[in-house]
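Notes for the one structure printed next.
Every protein chain except one is present and positioned as in the full complex.
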Amino acid sequence: MKSITSVVAFFFGSLGLALAAGTTPCFAQTDIHFHTVTGPMEAHIGGLAGHSSDGKTLYRRFCVGCHGASGDGNGENAIWFDPTLGFAKPRDFTLGVFKCRSTPTGALPTDEDLFDAVTRGFVTTNMPEWRSLTNQERANLVAFVKTFSTRWQTDKAGTPIAIPPEPPAKIESILHGRELFQKMECWKCHGSEGRGDGPSAATLTDSKGNPIRPYDFTTGERFKCGVSNHDLYRIFMTGLDGTPMPSFADNIKPEEAWDLVHFLRTLQVSIKTPELGTFRQWVSAHPGQLKPIGQEAPPGK
Amino acid sequence: MRSKSVSLLLPFVGLLAGSVVVVLANPRADSGTIEGKVTYTGTPPKMKPIDMAKEPTCAKEHNPPEMAQNVVTGPGNVLEYVVVYISAGGPPSPTPTQAARYDQKGCMYIPHVLPMQVDQPLQIYTDDPFAHNIHPLPKLNPEWNKSQPPGAPPIETKWSKPEFIEVKCNIHPWMHGYFAVLKTSRYAVTDNNGSFSLKGLPPDKYTVTSWQEQYGTQSQEVTLAAGETKTITFTYKVTPYLY
Partner (left out) sequence: MGERARHSAKKSISWLALSLLGFFLFAMILADSRSASAKPLPGGNFRAIPAFARKYGLPCSACHTAWPELNNFGQVFRDNGYQLMNDRDSPIWQNPTYWPMTLRMTPNWHRERTNHQPVDGAPPNGSVVEQHGFDLSGFDLWTAGTLYKNISFSLLPSSDSTGAFHFENAFVRFDNLLKSRWLNVKFGKFELDNLVSEKRFLFLSANGGLYQTYHFAPVGDANDFGLGDNQIGLELMGHSINSYTRYSVSVLSSNSGNVGLPSNRTYDGYVTFSQAFQVGRLGLQRLGGYAYVGRRPTFSQTFTTAPIPGTGIGNKSFYRVGFAGDLYTLQGKWEFLPFFLHGYDSVFLGIGCGLTAPCSPPVTLPAGAKAPTWNGGFIETHYYYSPQLVLTGRYEILRMSRQAFPTPTMPANQGDIDAYTAGYRWYPIMFSRAGLAWHNEFSLVKTAGAIPLSGNGVGLSPLAPLTALCSATRCPGVWSQTLFFGFDFDF
């Protein structure tokens, strides 16, 4: 039993030392000091309330490596993401600017938007899907992310844009969408076939001056901000703030926007979308009737 | 009133002259003037010609090519496109209801630097037969990014916080300008002689600040008596490289 006593003494003694060492900065990486700029924040996703105080622990566990203790996207890994190779830098939460929103360009996203972004991750980047966390955990993280920018105190989240019901993806809709793709000059960045190789593609930079690539429709199944037609609709009608992708809400009428959605689906040649089938059928029945997309075509008409 | 409309016309009329002189306060009998020049010492960076080959219409329009406008110098070591404004002193200036106008023409922003007051309406026009996207990059105000295809109506907006906001077009990366959003409407932008003039200033102790996109701000204290005109000079130490 004496042996047991000494063992127990040793055990708790060294545990105590470990705890003591764990709180002494010179010994090791210890508690991370977060540079938040607001008080506690909440996030409301449906009936679920997230709390920044709970989100902090989760942020430390899952997020700090890339987004950093200041939330500025300068975590220890940020330097290894090479934008010239197409790997986007981690989001800087201090700006309060977010790509994937249901709200108009310039407006803050809703809590649901952030929740969805965390859940879905960002395809082609190192931001993974976090749907393996519980809803409560993700709501807490959203609340904590909001503590990095005072915009969440000074501004209200925008109102989600109205989206009319989706009409059927008939060939007329696809062809009109194609005209819009030409007229709105989507091809200048995304290329005439949607490969992300338009004339302006090479010089694009995000708002922090890092090179950024236009989305390549031909290889991807998912988009930066979702997979559904509604997600696609939102992407170009709200713009991806912080990137070169502008909002087209002032220039494309809501009903026309669906036409563009339907056309964009035909660019996804790696997955056989129904829109692509409809389009190809029409093209083979009407040879030579389509004007090529791009610079040669008369602009504006 | 008149000077205001002049300020709106000048971007067009005076584009080549590059002269923008704006005073928006109501002139009073006892009002004074602060005027002067913005000069530099050192070697300024050499501006490179803008390559607009990606937009052939513009390349054709600007032959020989335009020079970049980050640091625009004039004869006598003067700097153009420097915003000079009253940062303290005088009565508060009411928010103008007349919109500040920004133009996109031939793949250039006109003017290169557009001053305006906080919450003043801002209209962004396009005159080009192809699409632009207008992408201001504020730090304090909300960042947005809108497409403007040919023939689209002007974008109407405003800024609610004072800030120097870089503006760019991602489709035409050489397009590069600034919104100078100020707390006052007492401002001017130096012309190609480096000259500015702030008129209609009631007697007071003023802080006059100048801002250049590369070299930042400088301030001077000026005490103005009734009806007085004072001449001041801002001098920037320039370096031969951009940052």
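Here the chain labels run A and B in written order, and each chain numbers its own residues starting at 1.
We take it that contacts are C-beta pairs under 8 Å (C-beta built on N, C-alpha and C of every residue); 3 or more make two chains touch, one makes a residue touch a chain.
No experiment lies behind these values; they were computed from the predicted model shown.
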Shown chains that the omitted chain touches within the full complex: A
Full-complex contact with the absent chain, from A:Glu76, A:Glu172 or A:Glu255: A:Glu76
Touch with the omitted chain, as defined above, among A:Leu133, A:Ile171, A:Val269 or A:Val283: A:Leu133
Contact footprint on chain A, counting only the chain that is left out: 2-3, 5-11, 13-15, 17-19, 21-22, 26-31, 54, 57, 60-62, 64-66, 76-77, 80-81, 87, 121-137, 219-220, 222
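By definition in this document, only the chains that are shown with their structure count from here on.
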Chain A and chain B: spacing of chain centres that average the CA atoms, whole Å: 34
Parts of chain B lying in touch with chain A, wherever the complex brings them together: 54, 56, 129-131, 133-135, 137, 139, 142-153, 155, 170-173
Residue numbers on chain A that touch chain B, as the complex places them: 95-97, 104-108, 151, 155, 183-185, 188-189, 199-200, 203-205, 207, 239-251, 295, 299-300
